[in-house]
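The complex appears here minus one protein chain, its other protein chains still in place.
And then chain A:
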């Protein structure tokens, strides 16, 4: 049975962290120049009392209204986050109750970052193809801002909070979901990590702030990203990932009308684009208004591409997510 993406909506929290605000905090920094390279002008930041479940509920309700979806048709909920409300219970269970979804649905959380949306599509397709579900609600929701040290200007500049809701259905949608390729390499675990707060390393009360060679301040309960290592990881693996999904789908680069990669930052994406030799007009960027929103970047970009008319006359698309883990995945989607 075919699985189709039927509808997408996304939600950005109200508070905006603009370039001006970053410049006020870090006057020594030429944020306009940084911005021209990262391609990010503003980021949305979740309120102090707004968590991934809250954003998930808001974005799902938005999806139901925007696309006129009867929520009683949903029979499975997949929730992707790395900032869950609790260790337990599962955040997806809380979301089921708050959305008023049927108690007969299946619901689970999965913990992935930048690759999460593509993995979510693969799980949804599997559930539908296996006859276990007909309408899967996939929600990605992330509040990395709560992990970032207030004086970590690099990460503050890159990451924004957001949630996206995607309905995957056995009924026709705006595109069908094709093939998948996956990848995992835990060797990179230490390069993108929030070390404290889990069972192995509880949060310490006397954490000492450390400053890196570029003046970014953080401690072990904060988000740490080794930018140079992540850059090298993507440079090595994303070209191979692109080749692998093309081969698996019996397609060539010329067959692809639009590539939508995880929107990490413009600088890195352009480096990858040139390396893979994708023409600029076939490479979609949508991070200027919201930054790197982790697992929501691809659905946000898909939504924006559709809204901006970029999917007209498009037939074959490639989606690729890659990052924390390391974890990566790509799929092709077909607009019919």
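The rule is short, and it goes like this: a residue touches a chain if its C-beta (ideal position, glycine included) is under 8 Å from a C-beta of that chain, and two chains touch if they have at least 3 such contacts; residues count from 1.
Rule of thumb we're sticking to: contacts and distances are computed from a predicted model.
Between the listed names "Phenylacetic acid degradation b", "NuoM family protein", "Phosphopantetheine-binding protein" or "ABC transporter permease", the UniProt record for the complex's undisplayed chain reads "Phosphopantetheine-binding protein". Touch with the chain omitted from the figure is made, among A:229, A:243 or A:257, by A:229. Interface note: of A:110, A:182, A:267 or A:315, the residue touching the hidden chain in the full complex is A:267.
Even with one chain removed from view, chain A keeps its contact list with that chain: residues 33-34, 37-38, 154, 213-214, 216, 226-229, 231-232, 235-236, 267-268, 271, 274-275.
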